[in-house]
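Each remark here refers to the structure printed beneath this line.
What you see is part of a larger complex, with each chain still in position.
Here the chain labels run A and B in written order, and each chain numbers its own residues starting at 1.
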Amino acid sequence: MKLVMAIIKPFKLDEVRDALTGIGVHGLTVTEVKGYGRQKGHTEIYRGAEYAVSFLPKLKIEVAVAAASVDKVVEAIAAAAKTGQIGDGKIFVYAIEQALRIRTGETDVDAL
Amino acid sequence: MKLGSVLRWGAPALAAGLLISAAAYAQDPAAAAAPAPAPTVDKGDVTWMMTSAILVLLMTVPGLALFYGGLVRAKNMLSVLMQVSTIACVMMLVWVVYGYSLAFSGGNAFIGDLSKVFLAGVTTDSLADTFSEGVKIPEFVFIAFQMTFAAITPALIIGGFAERIKFSAAVVFAVLWATFVYFPVAHMVWASNGLIFGWGALDFAGGTVVHINSGVAALVGAIVIGKRVGYGRDILAPHNLPMTLIGAGLLWVGWFGFNAGSNLEANATTTLAVLNTFVATAAAGVAWMLSEWMSKGKPSMLGLASGIVAGLVAITPAAGLSGPMGAIVLGLVAGVVCFIFCTSVKNALGYDDSLDVFGIHGVGGIVGAIGTGIVVAPALGGVGVDDYAMGGQVVTQIKAVLVTIVWTGVVSFILFKIVDVLIGLRVSPEAEQEGLDLVSHGERAYHS
């Protein structure tokens, strides 16, 4: 099994979720994160104090999938999350050794 | 009651400016005494009118700002607070520069004149009429009280196109709208030589001038400007409903100044307006809540708060004219009608009036304006007016409503188009995505 972790622009969440359910992925976990990268931030001014804010709001999506589905999943996310503008984000994939559904005790791909 | 009564109630926030007594009341009472009893200024009235003006400010900043602000997404919070507050400030300046003069000085049936621009000639000795003969108040407090109405009315409109309007466009539109819609309509309804006033239309505290006027303008704006990006697809839920409740509460508290202050003195009629402003509001809040409970399965706090505001709107024209039981009925009707409008009719029509300014102020205002013609009936516990006949009064009320709708509808449309050409009404889709707070104001509402 693999875990696909994607950093995306927040307003792309619904499209990514729809793309994933479209290919049969029915579970995922989302985290609000802040990203630092090539995309430049903005400046905020509060009276005399000016702050350059370089961390931008992003969402991290984590999806555990069977190894065989990884490419499909990565492609689906990449297609749905793409705007073509800087800051679209990244997808990382790593291996997971075990998976367990707490409710039922099912393990491995059955747990996803 | 004599004929004067019709005029009296038709001019709640009245033509006083026109009739200012420049006679110093303390210095030369004899001179004034000859033709009529010397005008008296009662400090109880003065205190009430100052309190009322202050309460209407409370309605606006922070009241209205919070009521609206809580309903938008966090990224647009400051833009809403900023638009409401800036428009209120700018309108105060416009008011003393030329607004007061245009609304309340001489002129014709449609608009006043420029004799009091920059408050020319107004001093601490100037007095303004009330509805009781011989009872006067300092003109400065009349100016201040009316100023707060001119400040909140254009600010109400921005709820119609919140989350997408350009800041500069909102402010410029507000000034133009005040000049070409608010001042004329206020003059027509409240000045003794005004068109609608002359018809005998009843509007105790500004149902037509403030609520129908701004509600229709908001609707026109929502349509001209177009829907928010993501409307009907993304979750555009209110970001902070407790703020909306604080706003609704402060609107209610401040509205007593609005409604009961419109009597211009502190007498028994004023206390009736106070009582009505309690019970009509409570009735509308409960009515909206129960309607929602029955039709959607759950009563929501936003529903209760929306009903409260709908009730305040509806009782505005009838505040000192209806009896308490009539006020309750008016509130119940307004609560149900506005609920149906905001939840069904609006969705059917498919425009994006972000904060339901038309659904609450426009629709509630129409219910109130027409209903005033009914609940004023002495047979229904109202205070009555001379030569009252329900049918005739209701027709007069409808005429006043229609004139207001047409005037504000047409002129607002033209003004939106002008501002669009001059400045552009709308921010870019990217800016809308990012949020107006950062893009237009360079700041964010919340940090941890």
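In this text, contacts are C-beta pairs under 8 Å (C-beta built on N, C-alpha and C of every residue); 3 or more make two chains touch, one makes a residue touch a chain.
All of these numbers come straight from a predicted model, not from anything done at the bench.
Although the view holds one copy of each protein chain type, the assembly as a whole is A x3, B x3.
Throughout what follows, only the chains that are shown with their structure count from here on.
Inter-chain centre distance (chain A to chain B, centres taken as mean C-alpha positions): 48 Å. Per the touch definition, chain B reaches chain A in the complex via residues 230, 233-234, 433, 438, 442-444. Of all residues in chain A, those touching chain B in their complex are 11, 14, 42-46.
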